[in-house]
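If you scroll down you'll find the structure; I have some questions about it.
All protein chains but one are shown at their positions in the complex.
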């Protein structure tokens, strides 16, 4: 039991699904980091993965399919003292939400972006997701997927994301390590988590991921973007771990305070009616 | 005069704008390639750049802001015998249309994507675009842009686009060479064209681009994706030319014909009512 | 207990299957339906399920009748709980006339007082046969007995269902069905006397769902391009066309989002395809800019909008008729559109192919409004006819000097296709002149607005008038649209009043105001029945024609209308003010 646990009569996930592991690891990591449920917000979209806030004792904003990142950015910007996590599935974040994925990375808000990557659309019963592998057959992709799979790691690197990692929930301990680093990172942190879907993805199973992944080792320089990219485009075996980290960039919140001169948190701001009166009178 | 010229009473671009150069070079290239106005479609979104079809004697589809790529893909898929060019500004393609940019590359349709990159929103009078450089001041970005500029070349490479190039319209001859290669490429071809905006971008002028660009030379291996990425993330001077080419992948049209079994062009297809009758009777 | 079944009201039998997602309700349903249809009974099944992949509690309601039925009833004659929790899930609907057939061990505790339980140990029998998975087939066997059907002549249906599986599996299933049947056959349990006739006609009819009817209609309409993004309850049409894509040469593309989907579809029409999108409310919201584009480009377009309860994500797997006004007014600016809302499977088929034909003919977007109830309901229906399908393609070749937006008295300019002729086909989302080039001329603007709106008037040539179902007079007029038809008709039948007629709109826009007023002028009392909370169609009717209603029956709890419950409500509406 930890402080994020809640009494649950019913969880909507299939028994044995990788989502449970992510739920547990995330709760544990947050607990270990001493984060309070009242001081954090879990933002999600729509999908199986995106139901996670309902199994979490915390503030949450369960918004629209594909639209977790814009509110997450705004919540963090409005009140930087909150820990903000944006979490959803691969379809949600990279498909419907692809444009926000790109531009949120450019903003570098201080949020952690966890993507449950099961290479399939779970909630809507098994269509291809952007990360589905070539040849994957579904009720829509009857001849098999022929689009190039979306490579979130490579794209995040192309956008110079300040923290880029990939985990596999089959290994909860190392996933926890990665989550911890991501949560402690100052700017935007992406963790793409391989999460096998028992029901609709019979190809990319726990076994498959075990066979097709390996961890980046100490020789990997997390500050070398070109090297990270080389790793990111490997396809024989998919590397796990932290690909890239860049601590030199300001966050979105810092920029809106410094460059934009916003005074945060916004909820405690009061309009300066004196100044406003002066401004109005300038139009005389 | 060439076959794409038309009588124009009036062009909506500012005198001296880089858009004129792109218009001329594109007409010339198409003419040289022997393409017929009746057999091609110019698809554009909304913006100054996106007005280009109105100065072109050809079929065109001038759609919505940010939405040139989906109809372009569909037009090519419906009738692969047409030459299809999708052309718009940087805001249109990488901002509003960012999600289509990503996923169109994954599809690899046989279209040429020309982006007029003036690092600003021209038509709406000078706000930052995704490619605006840090510190660029505008009526909205009053303290200067602080988002990381969008790097279309690097992102296209991350997505394994099959042809990735950058041109600068200050050099029409080499732009023509690049356009020619792009138009002759079998799959999706991106050409990001630096196009100075006199009116709203006083920083990234013809002079600035001349000073901040150089051409990739013969030592650059266009088949090496990692090398291309290294070039793409250079910022001191921005490389021009063809970064990357991959001729091994099937196009979207090929895939829908082979894997999806569609028979193209669609306009000459007739429904097989005999088959349909049989299908209906299966529900007996 | 033993004779409670035999007491059932003879008009029809209503069975409810109840269980977790993924537990085999579909298997039981499917087998029963095949068997009952081949016996010549009229059938209806409706589904109610939770938004999840496994677990939860879902139910399928099956009605068996001697005459067509196409709406659920709130009465349960036979409840089949396949899992723990199944009885509780529907306990408020159980009466002393209900027979529960299930495992005492798992559901015994949930049975309310006064409700009979026929204990059949499905899983134990299945386990004896070799595997627990056969318990669904055991249940089918038991149900056949209860329904008074014979076992032997129907076994081949079970065999066919499992064909493709290993021989052993087929064999075990047949065995399981037999054991299920036998488990009751010897016990003196009363069997149901279905006192309504089966009919040889039904055997020759189709048995399919709304999703299948609309999909077949799309095929008949010549659809050869579908670009969509999955969204319940609209995905069935996408996957149907995908399944049959290679057979019919259809381009099927799952788009990155609904915006791409609709813009692709418009591009495809431009290039000469017949394209559609299928979506639900939230996806439609994202498509409204594209809808407006179709309006401006004068592009044909077919949108299948399968409604579910909103706002936002709402109840993703439930039903509602809540997006009518959004369908009508969605998209910025003013442009014509046509909206169909099928009330029967046959209309689902017909309106879907007509959607392509009128979209093409009038160069306007056509919206087919269905909902989860309509998509997921199955019943028997006469074989769809292909004779009256309009097979004409309404585009033309072009010659030099061709102008896409040539002025025309009826608003319709010949539509060229790029590459087909010497003309240039130029379409523009800005206001444009006859050639398709940008204009800001205010006179041209007015002409173009008038031209576009004129097409709405022209489309009245193909107007589908509302249907009046009248047994005697229209003294009382019950007005409904779309999928509400079946429950409303049956409710009125239940009331058995010949002074009460039903007026159903399957074309909900544009309307013929004079015709509506004529219908209303004959009625003393008018009642609106809609599956939403604010009476949207009522407001549209009033805004367009001025007519008012004396009563409104609105439902917005996510469930479909049940005919018996609706009958009671209509009755009390008719009593009011008397």
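Details
Each chain carries a letter (A, B and C) given by its place in the written order, and its residues are counted from 1.
The rule is short, and it goes like this: a residue touches a chain if its C-beta (ideal position, glycine included) is under 8 Å from a C-beta of that chain, and two chains touch if they have at least 3 such contacts.
Bear in mind the structure is a predicted one, so any value in this text is a computation, not a measurement.
Although it is not drawn here, the omitted chain touches the following shown chains in the complete assembly: A, B, C. Checked against the full complex, the one of C:169, C:315, C:464 or C:494 touching the unshown chain is C:315. Note on the undisplayed chain: of the listed residues C:506, C:532 or C:563, the one touching it is C:532.
Those residues of chain A that touch the chain absent from the view are 12, 37-39, 41, 43, 46, 51, 53-54, 57-64, 67, 69-75, 77-79, 81-82, 99-100, 102-103, 256, 260-273, 275-277, 279-281, 283-284.
For chain C, the residues in touch with the chain missing from this view are 50-51, 259, 280-282, 284-286, 288-289, 291-293, 295-297, 309-318, 320, 322-323, 325-326, 328-335, 429-431, 438, 440, 442-443, 445-446, 449-450, 453, 532-534, 536, 539-540, 542-544, 546, 548, 556-559. Residues 10-15, 46, 48, 64-66, 95-96, 98, 121-125, 127-128, 130, 139-143, 199-200 of chain B touch the missing chain (whole complex, contact as defined above).
As a convention for this text, only the chains that are shown with their structure count from here on.
Averaged C-alpha coordinates give centres for chain B and chain C that are 42 Å from one another. With centres set at the average Cα position, the gap from chain A to chain B is 30 Å.
Contact of a single residue of chain C with at least two other chains is seen at positions 245-246, 252, 256-257.
Shared interface positions of chain B, i.e. residues touching 2 or more other chains, are given as 99, 102-103, 260-261.
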